[in-house]
Every structure is written in structure tokens, then in C-alpha cells.
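Just passing along the structure, written as C-alpha cells.
One chain of protein is taken out of this complex; the other chains stay put.
On to chain A.
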Amino acid sequence: MEFVNPEGLRLDGRRPMEMRQLRAEIGVVSKADGSAVFEMGNTKVIAAVYGPREVQNRSQQSNDQALVRCEYSMANFSTGDRMRKPKGDRRSTEISMVIRQTMEACILTHLMPRSQIDIFVQVLQADGGTRSACINAATLALADAGIPMTDIVTSCSAGFLNGTPLLDLNYVEDSAGGPDVTVGILPKLDKVTLLQMDSKLQMETFETVMQLATEGCKAVASYIREVLLENTKQLESRRGV
């Protein structure tokens, strides 16, 4: 199948190095301590953060740092064909773990000992890149909850199809079987916290693909920072400062 046509356009009309449209909104679940919606094209996820609060399961309590927990779930209607999978299958358990580890790395857990932070991500629409979208949504929700972090984490994926590195794969490109590199970075510290790849890729190409994904992360970071700034300005004006 041809994923990049001779004019250099992808199936959805994007250029190889172009990202899908981003949209984010903070404070969508009023009952949660922090929440956000993050959209990358047709992929749409909601993240809600509860905490820091008392540890529910005493045996998990730690005296020197906060307990971070994460659950990833997909709505039945999120995929093209209706999903009938039960909750807690292996894929969602794995993604929950990935998100938990990524977020744990940037939260200053030592400031909140004997407490628990819950991150719940719910996929409303899946069109490739749910992993990245979930991490971006979780970052925004954590920031909304006012949880201390070293930096925001942003994530983006990139692939390699038809001899071209492609940024931010959608579902069709993702299921083509080519390599899919998901990168998560701490933009300000310029550190990589998440790196995953399916399938194989030559060493030299891997470098360019990863570079591309990192560039994507930086673009996401600047968007997220804009959204956070806008949100803070709104809060400020509501308070009448």
C-alpha cells in the first residue's frame, strides 16, 4: 500500500513531517482534582487526577514518597468496530504501566509522603497514538491538579513507511506493520523518559525517526505550555487579580 503519494502527501493529506491538529482543554471533569481532554486529530482522550489523598490500601503506603497509580481504559465506542473486550486486558495493563512510570518520573513524589495520586485516562476515540495522547492528557491533568513536577512530560510518535520518516501516525499508518517509535521527553531538561519501538529499523534511520519524534514532542510541549498559560490567565482574571 502507498502511504506517501508521489506528491509527498500522506493518506490524510498531511506532509510527512506534519502533525495532526492538537486541541486541549483543562477542567472537563468538575469532580476531579485535575482533569483535561487532549485531542490529536481524531484521537481523543480524557484524563482525570485524584489526589494527593490518603492511601486507600495501607499495605502500599510508602513513608518517603507518594504512591502513583494509573488506569487506562478504552470506551466501547472508541474503535472503528465496536469493542467487546473486557476491562483490564493485557494491552491496557501495559499502557497503564507505561503511563504510570512516565508520570512517576516527573512528579516530585518525595514531597508528598504517605499519600496517593490516581491518574485515570479514558480513551473516547482511538485513531493511532493513544499512548502519546494519554501521556499528554495526563500531564495537563496533573498540572491542573497542582501536583509538583520537575517538568511537563510530552509525547509523540513517529514511524517509517515507504522509505519516509512520518510524524504522528494515525490508525491506518500504525497498523501497516512498520516501525512505530513512541518518545516521551521532559522538554525543559531535554531528557528522554519514554522510548518504545515495535518492529525493526536500521540504526541510521532509527536516529532520524527518533529525532523526528523528539521534534514532535517539542511541538506538543509548546502547545501544552500555551494551554496552561491561557488557563492560568483565566484563573487569574476570575480571581480578579
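The criterion applied here is as follows: a contact is a pair of C-beta atoms (placed from the backbone, for glycine too) under 8 Å apart; a residue touches a chain by one contact, two chains touch by 3 or more; residues count from 1.
As a convention for this text, contacts and distances are computed from a predicted model.
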item: Omitted chain (choose from "DEKNAAC100823", "SWR1 complex subunit 6-like", "E2 ubiquitin-conjugating enzyme" or "Ribosomal RNA-processing protein 42") - UniProt protein name; value: "Ribosomal RNA-processing protein 42"
item: Option touching the unshown chain, where A:A32, A:I95 or A:M210 are the choices; value: A:A32
item: Contacting the left-out chain in the complete assembly, out of A:E71, A:D151 or A:E215; value: A:E71
item: Touching the absent chain when the full complex is considered, from A:L11, A:L124 or A:A219; value: A:L124
item: Residue of A:V4, A:I46 or A:L169 touching the missing chain in the full complex; value: A:I46
item: Full-complex contact with the absent chain, from A:Q65, A:T79, A:Q101 or A:Q196; value: A:T79
item: Footprint left on chain A by the chain that the document does not show; value: 28-32, 35, 42, 46-48, 50, 71, 73, 75-80, 82, 87-88, 118, 120-122, 124-125
